[in-house]
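My questions all concern the structure below.
With one protein chain held back, the other chains of the complex are shown just where they sit.
As written, the chain order gives the labels A and B, with residue 1 at the start of each chain.
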Amino acid sequence: MTHNEISMAMDDVDTPIVQDSPRRYFVRLNLSERIQHLIFVTCFIMLALTGVMVWLPEKTFHFLGSAKETVFLVRSLLHRIFATIMILVCIYHVYYLIFKAAGRRWFKDMMPKVKDINDFGGNMLYLIGFRDEPPEFDRFSYKHKLEYGALIAGMTLMSVSGIILWSEYFWDKFIVDIAALIHGMEAVLACLALMIWHLYEVHLRPHKFPVDNMWLTGVIDEAEMKEEYPLHYKKIMSDPELQKIYLREGSKGSGQKTDSINA
Amino acid sequence: MKHNRRKPTRLNTRWPVFFNFVIPAVVCFFFFIGIGYAQSDASPDEENCLICHRYPRMGRYDEAGNKRVYYINDQLFAKSVHGKLRCKSCHVDLDKIPHENVKKVDCSIKCHLKDPSSNREFSHRGMVEKYENSVHGKGVNRQKKFPEDRPTCAYCHSNRSYNPYAGFWGKSEALSRETLARCQGCHTDKAWTEKVYAHFTHRLRRRRTQDEIVKLCTSCHEDKQKMARHGLEAISTYKDTFHWILVKYGVHNAPDCITCHVPVGYTTHEIRPRDDAMSPINKNNRIKTCSNQGGIQNCHPNATIKFAEGRVHAYGTKVQLMAAADKTKVSGNEEESLLIVRAREEITQSELFHYRVLSLISLFYKIFIGLVVGFMTMHQLLVHRRIKRNARKEDAHDAQ
Partner (left out) sequence: MGKRPTASTLKRGPGRVKRIVLFFLKAIYLSPFVVFGLWLIGIVYFQGYDFKKPFSSRPEKKEEKVLKVFLHKQETVPRQHFHMVDQYVEAPTETQAVCVVCHGSYAHSKEKKTRAILNMHEGFISCYVCHSRQEHGQGKVKTTPSGARIKFLWVDSETGEFKNAVKGEYGKYPAQIFPIEYSEGEDGRIFTPIKLEAAQAFLNLLPELTPDQVSSAKAKLHEPLSKEPVSCADCHKKDGYLDFKSLGFPQQRIDHLISTEFVGMFEKYKTFYLPSVLDFRGN
């Protein structure tokens, strides 16, 4: 993006002068997706907190005194409750992918393509400094796809090993040992990946710091859309059908439906 | 005297002082209140040992540099399980001052107290005999060397005091004055009734917490060298289990050492080796130990045989030796070779296989996490750098 464009965009946003065309917003997550995400996030945080408590060193418990037994029992109960909710959300998500139109669109956009490999290479060159422009990303870039794949794999491993640990008496002790090992290692991997990859990408990086509201509102404004998902932007602008789905205008907020407008 | 070179000022940190002095002092304070009413009950010091032994600093360093404390708190002693005994009942032949030829106390001698059930002189003889037949005793212990490593009576036992009465230590851990009053309806000798009541109630519950048991057992079993010369592996392997996590959190009935090795119906003095048919951790008895200990403690009530027969402790030194060592070679180190010999007897092929699989998974994850986290960090650092650079460029542009 050239400088002129940026300053134009800036003028566009920052001057509160009433313009001919109303402000436009683009939907990234619809209501169902946001609710799924919210439940998943809550569960993940609670599971991580209650989970790592078994690794706390012995000394930590001195100050808890006699309350530590209660703490442990509550911890165990919460871990199981949130695990159950998380698995249910994931099952709903599979249902959503198969039976809802928005879900099928999500799945189609999320499928890995050859373009992703090119994008990855191109983006790396851009990041290192050999190129001036990043590749044009579609709705989901290689970052999202990697993350989504890791989430599916991790979720499967964690659920299966967790259920084995929950019904430990039923299995060969060897299986239980493997499940315990994988559950712990995968948990560490998930927490680290989540913090470095996802949290940085959506909240911690400059211009989004300290928190980006997209996960609650579900929309981003036009400038951001143009910048981060240019290919998707172009597709939407050239296709009235897509505009119906992705384009909102007026005050920020995704609830209200607006008619499509011309690009 | 290298061992006790220390500064005369109060020592470096405050917390040790707090834990080692303030808390005990507070505990003692309540203790004294608790036993205060019983001062008249203190055993008359017929032998007049207390003339010297009631001084707290009575003691010395022994040749190994350890402290020998010769101090007796008569009030605490009177309230203890041995409170009725005279000093010389156990410390025999101490007639001379200064004491000469002091013998170690032998717990298997006959006391001059009558056992009310048999009306004979009471003795710990029976317990000592059982103990000698246990894995810790002379009878079963395969390794005849290093008898000094075997725990003595006093290694695990101390002269515990009877439970105090309700009101001072909270209700659950204490004796009930109400019950005592009921006894005293018929047994009018108050002091006697109190003593008997205290005596038979002090066994009503376990005296040590799970944490204390683990600490007591590991005080020997964690010592790698000591274990190796008996062909055993150090027991850090327990702390890799989920059982330990429960103990760490002080969960009621959490599985400590004796929960599995001395379950309900067994006695600690008779711990037997794993291959003994009587041992609760023998493969054939495992299912009972895990699932239903005499109907009293059900830890894994639905356990299948497959589950119960698996390895409980994490894989330790022996498996590692088996997996790593060239099996034909026995190294020159005697202790290690003993370990290898015993490992060969004990470690089955399936255990070895399980160990290999688990360490492979662990290794895989260690590498995988390293790679993934490394890649992610690099990628995000590059992103960050690029964003900052763009911002700087823009700044420069604006400045023009």
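Here, a contact is a pair of C-beta atoms (placed from the backbone, for glycine too) under 8 Å apart; a residue touches a chain by one contact, two chains touch by 3 or more.
All values derive from a computational prediction rather than experimental measurement.
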{"item": "Chains still shown that are in contact with the chain withheld from the display", "value": "A, B"}
{"item": "Sole residue of B:73, B:241 or B:268 that reaches the chain not shown, by the stated touch rule", "value": "B:73"}
{"item": "Sole residue of B:219, B:253 or B:302 that reaches the chain not shown, by the stated touch rule", "value": "B:219"}
{"item": "Contact set of subunit B toward the excluded chain (per top definition)", "value": "1, 3-11, 16-17, 20-21, 23-25, 27-28, 51-52, 54-61, 65-73, 76-77, 80, 97-98, 105, 152, 154-161, 212, 215-216, 219, 365-366, 369-370, 373, 383, 386-387, 390-391, 394-395, 398"}
{"item": "Residue numbers in subunit A that touch the chain omitted from display", "value": "1, 6, 9-10, 13-14, 52, 55, 134, 185, 188, 191-192, 195-196, 199, 204, 207, 209-210, 223-224, 227-228"}
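To be clear about the criterion, only the chains that are shown with their structure count from here on.
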{"item": "For subunit A paired with subunit B, centre-to-centre distance based on mean C-alpha positions, whole Å", "value": "49"}
{"item": "Subunit B contact footprint on subunit A (complex, rising order)", "value": "3, 6, 54, 58, 61, 66, 68-69, 71-73, 124, 126-129, 168-174, 176-178, 180-182, 185-186, 188-189, 192-193, 196-197, 200-201, 205-207"}
{"item": "Of subunit B, residues touching subunit A in the complex", "value": "242, 245-246, 248-252, 291, 300-304, 306-312, 354, 357-358, 361-362, 365, 368-369, 372-373, 376-377, 379-380, 382-389, 391, 394, 397"}
